[in-house]
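Here the structure comes first, spelled out in structure tokens, and everything after it is commentary.
Left out: one protein chain. Kept in place: all the others.
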Amino acid sequence: MTSDALHGPLLDIRGLSLSFGGLRVLDELDFAVGEREIVSVIGPNGAGKTTLFNVITGVYPPEAGDVLFDGASIVGLDPHKIARRGIARTFQTLRLFLNMTVKENVMAAAYGHTRAGIVRSVLRTPGMRREEREIGQLAEDRLAFFGDRLVGYRWGQPAYSLSYANRRRLEIARATAANPRLLLLDEPAAGMNPVETNEITELISRLREEGGFTILVIEHDMHVVEGISDRVVALDHGVKIAEGTYERVATDPRVVEAYLGTSAIEDT
Amino acid sequence: MDWDKLVQLIVNGLTLGSVYALVALGFSMVYGILKLLNLAHGDVLMIGAFIGWGVLGWLGGAQDPVVAVWLLIVLMILAAMVGGGFLGVAIERFAYRPLRRAPRIAPLISALGVSFFIQNSVLLLFGANFRSYESFDLVDVEVGVSVGPLNIWILRIVVMAAALAMMLGLWILVTRTKLGKAMRATAFDREAAAMMGIDVDRVIVKTFFIGSALAGAAGVLVGLVFGSINHFMGFGYGLKGFTAAVVGGIGSIPGAMFGGLFIGLAEAFSVGYIEDLTRGRLGSAFSDLVVFLILVIFMLVRPQGIFGKPEVKKV
Partner (left out) sequence: MSTGPQSPEPPRIGVDEWVASSEERRARSVADRLQERLERTPAAAKLVALALPFAIFPLLVDSDYLKQVGIDTLIFVLLALGLNVAVGWVGLLDLGFVAFFGLGAYLYASVASEYAGRHWEAQFAVPAIAIAVAAAGFLVGLPSRRLVGDYLAIVTLFFLQIWLVVLINASFTRGPNGISDIYPLKLFGREIVSLNGYYYVTFAAFVVIVSFLYLLGRSRTGRAWRAVREDELAAELMTMPVNRLKLMAFAVGAGIAGVAGALFAPAQGAVFPASFDIVLLITVYAMVVLGGAGSLFGVTVGAVLINASLEALRDPDDASWLFYGVVVLALILLMRPRWLPVAVLGATAVFGVVVHEVAEQVRPSLVSGTTFGTASVDRLVDSWVLVPEGAVGPDGLPAGALARLAYIGLIAAILALTLIRSPLWRAIALVPVLYLTFCVWENILLAQPAVARFVLIGAMLVALMAVRPQGLFGKQRVEVV
């Protein structure tokens, strides 16, 4: 399961380009994420961050460039195959299975690493029952990751009954149940209050320590970015404008310009 | 090569195609705005045909009309348009609007119910017999325009011209008027349009009215050239009209026109030649099979149709 530094990075993005109706959304993008690294992607709205996630997960095919995962190209694969290779994500807009229970949401994501087909399911073979027990346990474990927020009676509740912050947590739990190596988190702290934001910051670090995941995260909240990132990649109009430690990127004049506009630079 | 037959088939195809195009426009407009497949659209056409038939009977019938024939036809079409339009608005108001926030499948099932209800209501009120416009009594089949050795019946030309005129009118409405602009804005992004002060409900109602009025008119045109109408006729025209909309590119007005003519011609040709081509193994009843294959091929190869743009998934 491990591929150490000698084998190259876990995720390697090379010359990735994509445009929608003439508008360049990703432009010759290059960067890499090493095994067990936490990398943040920042940039103003419309910089192409979520599009980047969509290309990595196979929702959009890129026009040029390549995405290597664990050394092999994943461009052109069906999204579920990419997910099975070990890339799972959350959604900025929250896409839970709203009318399924909390536990079912998490169990459903274990589809990729379970086997029981129709015949075995209907015959309730011992193997199938063991598998069900295992993913039931897996779901409970993943939900327990968030303390007592998503345990106990919550398991049987439909996902739509959850609060906004709990929905974000459930999205993360669901993504981890797919047993990924790389976790893509799309604005995990969006819409959360300061206390919850602090929790999320802590949680992302724990995901790496305890879960062993490599994490690529899109985030607007600079405190979160500062708190979690080994490295930061800044995008603007689909172009990488800076990369490096948080301090380097946050003070990079081009990044400041991208966020505040040209005039801000001139004024200072 | 039998040229007479070929020309005849082209004329048939274009006549049929103009009807399909009118139906396709209604589908396309409604789908563009609500992303909803109005499965009851074909039944609006059927009701239009019955309204036209009612007006015809009321004004003395085909043998002995009390007004000039041209005026009679205009009145029939107008009545069918108004009736069809209001029916469409009623369908929207009572079957679709309550379901805007329901699961996606709910309005489709509601549409099935509307379609079934309308068909069986007509069956209940008028019986299962075919009704005839007796168009040959209305306009003699000899009256027409000669193309080479062939005489094209004037009513066919009327049908094509009427369809063309309505499509042009719609084109102007959508591209040149304020309502058209509001319709396009609503189709593009309903929420944003609402925030810009567009009364989205009104735009939807008007869209339904216009689309359904076109279907109602199409019903009269069908009655005029193909003679007989019954409660179940809307089904076939609805299917073909939808196919035309998909082939042309759903949401596109020129697409609907082109798709309609394309499907009309394809059907006419397969009716004309399928027996020869399959050495008599398949009769003309199998022409539907050809249209179906066109639909499936388009859906697989170019789901956005000829004039449509591929849709970007929103994530």
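For clarity, chains are labelled A and B in written order, and residue numbers in each chain start from 1.
Methods note: contacts are C-beta pairs under 8 Å (C-beta built on N, C-alpha and C of every residue); 3 or more make two chains touch, one makes a residue touch a chain.
Quick caveat: nothing in here was measured; it's all calculated off a predicted structure.
Colleague: Looking at A:E104, A:E243 or A:E257, which residue reaches the missing chain?
Modeller: The missing chain is touched by A:E104.
Colleague: Which of these, B:V69, B:A102 or B:V145, touches the one chain of the complex that we don't see?
Modeller: That would be B:A102, which touches the missing chain.
Colleague: Quick one: say which of B:L9, B:I33, B:V174 or B:L239 touches the chain that got left out.
Modeller: Once the missing chain is taken into account, the touching residue is B:L239.
Colleague: Mind listing the subunit B residues that contact the chain we can't see here?
Modeller: Residues 31, 35-37, 39, 90, 93-95, 98-99, 101-110, 112-121, 123-125, 235-236, 239, 242-243, 246, 283, 285-286, 288-289, 292, 295-296, 299-300, 303, 313, 315 of subunit B touch the chain that is not shown.
Colleague: For subunit A, which residues touch the unseen chain?
Modeller: Looking at subunit A, the ones touching the missing chain are residues 57, 59, 78-80, 83-84, 88-89, 91, 95-101, 103-104, 107-114, 116-118, 121-122, 124, 128, 131-132, 135, 152-153, 155-158, 160-161, 163, 174-175, 178.
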